[in-house]
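What follows is a short report on a single structure.
Of the protein chains in this complex, all but one are displayed in their positions.
Chain IDs A and B follow the sequence of writing; residue 1 opens each chain.
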Amino acid sequence: MSNFKPKQVSFDDLNAIEKDNLLTAIRRGASRRDVLKMMGALGVTSAAAATGIFAGAKDAWAQTPKRGGRLVIAHDQHGPNDTLDPQLYTSTIDYTRGRMFYGSLVRLGPDLVPQPELAEAFEVSSDGKVWTFDLKKGVTFHDGSSMGPDDVVWTMSRHLGKESKSKAGSLVDYVTEWKKSGPNQVQAILESPNVDLPTILGTFHFKILKKDTTDFSKTVGTGPYRIKEFKPGVRSIGTPFEDYWGEGGYLDEIEMFGIGDPVARLNAFLNGDIQVMGNVTSKAIPQVESADGREIFSVPSGAYINIAARRDMAPGNNNDLVLALKHLMDRERVVKGVLKGQGGLGNDQPIGPAYADHCSDIPQRALDPEKAKFHLKKSGHTGPIEIVAAEVAPGSVEQALFLQREAKKIGLDVQVKKVTSDGYWGAVWLKAPLCVVSWNMRPTANVMMSLAFKGDAKWNETFYKSDKFDDLLVKSRAVTDPGPRKQMYCDMQEIIHNEYGCILPAHRNYVDGIASNVKGIPKVPLNAFGGAELPVGVWLDS
Amino acid sequence: MSDSTKTATDVADDEIDFQELYDAAPRQKFRFSWTGWIGVIVVTFWFLIAILGPFIAPYGENDLPYPDAYSEFQVPTAKALLGTDVDDRDILSRIIYGAGRTIGISLAATILAYLVGVSLGVTAAVSGRWIDMGLSRVNDAFLSLPTIMLGLVVIAAVGSSLTVLIFTAGLIYATIVFRISRALAMDIMVQDYVEAARARGEGLWWIIRKEIWPNAAMPMISDFGLRLIYVILFVAGLSFLGLGVQPPAADWGNMVRENLGALQHVPYEACPYPKNAAGEDNWLCGIGTKFAVLAPALAISTLTVSINLIVDDLSSYAGGKLTKGM
Partner (left out) sequence: MWSMILRRIGIGIVTMFAVSVIIFCGTRILPGDAAQIRLGQEATETNLAAFRKELGLDRPAHVQYFSWVKDTLSGDLGVSLASDVPVTDLIRDRYKNTLYVSAVTAVIGVPLSVLLGILAAMFPGGIYDRVVTFISVTLVSAPEFFLATLLVLIFAFYFNFTSAVVVGGVEGKTFLEILRHFFLPIMALCMIIAAQLIRMTRAAVLNVMSSPYVEMAILKGVPRKRIIMRHALFNAIGPIVNVIALNLAYLISGVVIIEVFFAYSGLATLMVQGVQTRDYNLIQVLGMLFCCVYIILMLIADIASIVSNPRLRHPR
């Protein structure tokens, strides 16, 4: 239940550059005191934290990656629509495979700050409308040809335009064009300023392809592994790419496939048939923990479950009723009982502590029948309320059932209508007055809020429009100065917290199972398998 | 069960029945064997539970016996006689509620399969060549596709609800009933006594009612029992793919499915009384936590085995006509 404790800074939380500096210092024989000094410079003031970091760094030094070994990993969904075309990726297995075979311009660390990868450096023009990326030299594709600006421009342009098939098109719809601006440089021209662009380019769909790739059954990338076998819905196998430009690609072979059934997946993991298992159900966590040589790899994230109440129709158009429902949500029970502690309390707004722009100043809302009674009375609402629920994520149905139970105690009749999750998004979501929803984490707070809370957003599931919010959202895209930025983001989160129809009980962790000798997976909170970043740095301890 | 070694019994009885049966073959009076009686008792028991369900269940199907505890798979106690399931609910109550739903769905679907299958099958058998040909080819076409796939397509198209499940299972199994009833009817149609009735100039309806039905009834009833079992398993299979009875509603197949984890997973806290009064280990701690999955599995097994016991008696009485029909 570490999520309830104040966050303890540890070695893993540092970004790659900080880690690197620290490791270099220790290699040169730095003492704990030296490390303390360095940490002070980084803003870590507590001696205990610095000591912890020192210990962590020494551990990490002792554990430099070893080469060799074979790794078998399995996540849940796979099928004939598995693809090697990054713009069509839909599942964790696609994302992870993409990480294995391809590279991207930037890479996101656990803090979601973009780090250089195929782009050596990147900067934004003063008006915020032109992003310039200097490409790393000497990077080659698996077929031996070298990567250049033409490849990047071609790849990135696939996401633009109205007829684009890209699943991530809406993340970059403010980019008007990509162009080559030098022998090793590309530029993105933006319609309106956006400081989040590099972060977004570090996500799954923006992997760099070779120019004019048409046959996606045998593509080449710049990733640490080359394709040995790819059979959609059967398995993918990667072997190390000997000319990989960076650190990584330590294993002799990685095999990856999907086991849809949770019981079968757990069987395979506990029996040693696979070494990394995606998506451990909360009920199975104690069992993994008690098994020899098997560990839980849990990454707190901003992913969440919620109940969306439409503010444009009854009963959700009555904000007092929505507030009553918010006070009737037993958040503790969702986190402890359903998620078995693998998550954090939600505060009726989507930007959880895993986001850099999370606002911790908003007081935590808790189960409070008295306040609920007050708001219910004020709303003047009578009669039953129906919540449509489906098993779309762990806890999605339970949150509604808990709400039902608490509402009954103050005389409010909440009915839970259970439907199948097949076709739920088309038939229920954005249609029913109240329904349960599940969201994945997005790379930045702005992306998340633009996607589902902006007044004119296609997925504005609570149908609420606040001019102040929309204005702040667009303006904040150009702001990098920490002070004003924090103020703007806090204001936006408070508006959602108080005015939107978003009843959000819990943020959930990504919970994977790994064999104890599997090392080097970064805790990137964007998806399972460390934000699907696993393949690059993973290695096996003997 | 002892059909092949049967010796002629109760000649006197036969002669009494003979009066009503006109020109049908002499029949032997039906009797249950002792295994058949066990079957009858168990099946009656489950049907009673199914009907009385809501009145005798100690809790509602989604109520928690321990509302303030988080742990699942509790061993049986006085509060929850069969323990709790994966979501802390009372297993006994869910079994009782599930009885109604499981038996209800399969019974309704099987009856539907029979209404459709038998009427079309007999129609095909007694009508002219072209109608028979048409019906049989369409039926063959459906039969050649895997049942679970047909179910998948229908449920993907219209969504899962009790009615949809009943109609899907009913229509899918109607294809097999069609095949059996057509074969049975064809078989009977060429028997001497039917030909005699035809020669006498009896109408088609009269022949169906007086000749075909009495001879086809027994094999049909025994197949009905088997079909009931297949429907239960079919719905359970759909539940495995997430398309059957939708949780949190209880259904036996669904219960086995959602509690499958209990077979492997026994948290220590799940046992409130690890030691009994004498200080020995409570043996229930091992198996007690597995009731969540064993109880519904056992419920399915007892029901289906009992139906089978009855079916065995019926089909040996019917002289194995069932096998010919397959």
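The definition used in the following text is that contacts are C-beta pairs under 8 Å (C-beta built on N, C-alpha and C of every residue); 3 or more make two chains touch, one makes a residue touch a chain.
From a predicted model like this one, the values you see are computed outputs, not experimental measurements.
> Using the touch definition up top, pick the residue from A:160, A:268, A:410 or A:490 that touches the left-out chain.
A:268
> In the complete assembly, which of B:40, B:189 or B:233 touches the absent chain?
Spelled out, the listed residue whose C-beta touches the missing chain is B:233.
> Which is it among B:64, B:107, B:148 or B:189 that touches the chain not included here?
Considering all chains, including the one not shown, the answer is B:148.
> What does the interface between chain B and the hidden chain look like in terms of residue numbers?
With respect to the unshown chain, the touching residues of chain B are 1-6, 137-138, 140-149, 152-153, 156-157, 229, 233, 236-237, 240-241, 253, 256-257, 260, 263-264, 293, 297, 300-301, 303-305, 308-309, 312, 315-316, 319-320, 322-324, 326.
> Spell out the interface residues on chain A facing the chain that's missing from view.
Those residues of chain A that touch the unshown chain are 72, 74, 79-83, 88, 90, 162-170, 216-217, 231-235, 255, 257-261, 263-265, 267-268, 270-274, 423, 425-426, 459.
Methods note: only the chains that are shown with their structure count from here on.
> Cα centroid separation between chain A and chain B, in whole Å?
47
> So in the complex, the part of chain B that touches chain A is made up of which residues?
Touching chain A: residues 62, 70, 72, 86-88, 155-156, 159-160, 242-243, 246-249, 260-261, 264-265, 267 of chain B.
> Please give the residue numbers of chain A that touch chain B in the complex, ascending.
Chain A reaches chain B through residues 263, 266-267, 270, 281, 283-284, 286-287, 333, 336-337, 391, 397-398, 401, 418-423, 427.
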